[in-house]
Each structure stands twice: as C-alpha cells, then as structure tokens.
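Complex shown without one protein chain; remaining protein chains in place.
On to chain A.
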Amino acid sequence: MERKTKVNAEDGKQELVITREFDLPVDLLFRAYVEPEIVEQWMGTKVLKLENKKHGGWHFETSDASGKVVFEASGTIHEFVPDQKITRTFEMENAPFPAQLEFLVFEPLTDDTSKLSMHIVYKSVALRDQMMQMGFAPGLNMAHNRLQTIVSKLK
C-alpha cells in the first residue's frame, strides 16, 4: 500500500506532527474518532468514556484474556468542532510519562478524500524522543492481531 503517513519531528523540539491523507470523506474520517464502537475497532481498546465536547473527558482501557487491565489512558477534551478539529490531552495510567497535548485537525481535500494532522506536544525533548523510540503514541494499538481479525470480519 502506498505510504501516505508522514512524521515531522525536528531535532531538539518537544513536539511532532503526524499527517495522513485518507481515501475517505472528511465526515467518515471524523466518525472514526468519535464513535466509541468504531474507535474500539481500529484502536483495539475498550472505550470506557468518550465525551465529544468541550470540557468532556475520555478514558480507554485494554485488558488481557484474563480480564486484567494492561493499558489504560485518559484525558480531557478542550476543543471539539465536528469534521474540523479535536484538541485533547493524553496520559497513560501507571506509566512514567506525563500528559501530552494533542491538536487534531481534519480537512477535506476532495469529496472523497481528507487529511488529518496530529500535532503532539510533550513535556520535554527527552520525553518526545523516548515516546517515539518506544513506539508510544496516543491510542496505543497493542491488540494488533485482534484488530486484523475485526477488519477481516467486516470484509
């Protein structure tokens, strides 16, 4: 598949920008971020709370087969403009990483294509680099195989 995802992480900065163009209308791209049932499918995590509004909060958790929680993250939504933008914080529970700030901008390119920009700001340069090295990012996708199963079921 063509690589459409770009990461811009300048040396010595505590931020990075991820951009991606989708073969989806912007409203469909936005839905993937707001409907808990869909978020659960592509992020492979359980959505405990997702309040899509200013002052709203979100809370995701992933459990292993025995029901033990192996990943938990939460944050607050600061801006919510349908089909345009979401500004939110992200913090992992029980992990030595402080909260990060995320600016998500959704733009239509054509009627059938759209673009997402994620601007993520970390507490420090060292923390940004560490998060990238670990492959850490908002909405961890650890249940990779499970997600593939879901996708193939939808086919």
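Quick note on the criterion: a contact is a pair of C-beta atoms (placed from the backbone, for glycine too) under 8 Å apart; a residue touches a chain by one contact, two chains touch by 3 or more; residues count from 1.
Operating definition for what follows: contacts and distances are computed from a predicted model.
Asker: The complex lacks one chain in this depiction; which UniProt name from "DNA-binding transcriptional regulator, ArsR family", "Phenylacetate-CoA oxygenase subunit PaaC", "Sarcosine oxidase, gamma subunit family protein" or "Putative tricarboxylic transport membrane protein" does that chain carry?
Answerer: Matching "DNA-binding transcriptional regulator, ArsR family", "Phenylacetate-CoA oxygenase subunit PaaC", "Sarcosine oxidase, gamma subunit family protein" or "Putative tricarboxylic transport membrane protein" to the record, the invisible chain is "DNA-binding transcriptional regulator, ArsR family".
Asker: Out of A:13, A:31, A:85 or A:119, which is the one that touches the chain we can't see?
Answerer: Looking across A:13, A:31, A:85 or A:119, the contact with the absent chain belongs to A:31.
Asker: For chain A, which residues reach the chain that was dropped from this view?
Answerer: Against the left-out chain, chain A lists 1, 3-7, 9, 18, 20, 22-25, 28-29, 31-32, 38, 41-43, 64-66, 68, 70-71, 92, 94-95, 116, 129-130, 132-137, 139-151, 154-155.
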